[in-house]
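Just one protein chain is left out here, and the rest sit where they should.
Then we have subunit A:
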Amino acid sequence: MRPIVEVINEHSERLMAHDQVVMVYESRTAEGEPCLKIGISCSQDELTVDLPERLEGYPVIVVETGEVAPR
């Protein structure tokens, strides 16, 4: 598999083009496996875009971060 940072940079612009996607980042699953996390501004029930379960072999976890702003 490609390094995860390359996968993020490859796909984040496309993913973030959707209004409900606020960020894409590298993280770990509960089992310690490298994964991508996608922050969304709404609840998963309200999500109107289909997000992948895996990207280039890496699992994708959707996180309800809400909107983000300077704090």
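Here, a contact is a pair of C-beta atoms (placed from the backbone, for glycine too) under 8 Å apart; a residue touches a chain by one contact, two chains touch by 3 or more; residues count from 1.
The rule we apply is simple: contacts and distances are computed from a predicted model.
Colleague: Quick one: the chain not pictured, UniProt calls it what, "Nal1 C-terminal domain-containing protein", "ATP-binding cassette domain-containing protein", "Sugar ABC transporter permease" or "Fe-S cluster assembly protein SufD"?
Modeller: From the choices "Nal1 C-terminal domain-containing protein", "ATP-binding cassette domain-containing protein", "Sugar ABC transporter permease" or "Fe-S cluster assembly protein SufD", the unshown chain carries the UniProt name "Nal1 C-terminal domain-containing protein".
Colleague: Footprint of the hidden chain on subunit A, which residues?
Modeller: Residues of subunit A in contact with the hidden chain: 4-5, 8-9, 12-13, 16, 22-28, 37, 39, 63-71.
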